[in-house]
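With one protein chain held back, the other chains of the complex are shown just where they sit.
On to chain A.
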Amino acid sequence: MFEPIKGFGVSLANMFKPHVTEKYPEKMRPTAPRYHGRHILNRHPDGLEKCVGCELCAWACPADAIYVEGADNTDEERFSPGERYAGTYQINYLRCIFCGLCIEACPTRSLTMSNEYELANDSRQDLIFTKEQLLAPLLPGMEQPPHDMRLGHSEQDYYVGALENPGMSAGAEYSVQQETARKSGGAA
């Protein structure tokens, strides 16, 4: 007898239950802190690039998504501490599988990942990110390269201190010392 209206009962009962649907475009639910999103090329605190153009990320990449061309620093035109910098740096997001092997390979913590993921585009060309798009913005106190090394006399002064200097990529990376402190239960 109640068969025809039984279905309405189900709808009615569910109307007052909390719903699970995410309000995606209006509200972004934060990802996991170490979610593998788009890359960032970090800078030193004075604005020099951390990337030394060693191409280890390109070698580590299983999808051949990264293309690096190193170039020589000179005393007049200096982009990074040390001898070399990345003259060309490209990541093809239509090849990149966000595995993070490039991050593991990077010896200077130059390349890190953010949690950004809204990357869809209608042009294959625009999805090849170049160095301009990947480089971190200049924070206050930073200076647009090329310029001299402001924080030391040689690259040693930059990279030996790198253990405590995680760079710009908040969230994706802790410095080694912070990480050790976290694991041993101390404050970050």
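In this text, a residue touches a chain if its C-beta (ideal position, glycine included) is under 8 Å from a C-beta of that chain, and two chains touch if they have at least 3 such contacts; residues count from 1.
Quick note on the criterion: contacts and distances are computed from a predicted model.
Colleague: Quick one: the chain not pictured, UniProt calls it what, "3-isopropylmalate dehydratase large subunit", "NADH-quinone oxidoreductase subunit B", "tRNA(Ile2) 2-agmatinylcytidine synthetase" or "Phosphate transport system permease protein"?
Modeller: When "3-isopropylmalate dehydratase large subunit", "NADH-quinone oxidoreductase subunit B", "tRNA(Ile2) 2-agmatinylcytidine synthetase" or "Phosphate transport system permease protein" are compared with UniProt, the left-out chain turns out to be "NADH-quinone oxidoreductase subunit B".
Colleague: Please pick, from A:G9, A:P62 or A:G87, the residue that touches the omitted chain in the full complex.
Modeller: With A:G9, A:P62 or A:G87 as choices, the missing chain is touched by A:P62.
Colleague: In terms of residues, what is the contact footprint of the unshown chain on chain A?
Modeller: Against the missing chain, chain A presents residues 19-22, 24-26, 28, 33, 38, 40, 45-46, 62-64, 92-99, 114-124, 126-127, 129, 132-137, 151, 161, 164-171, 174-175, 178, 188.
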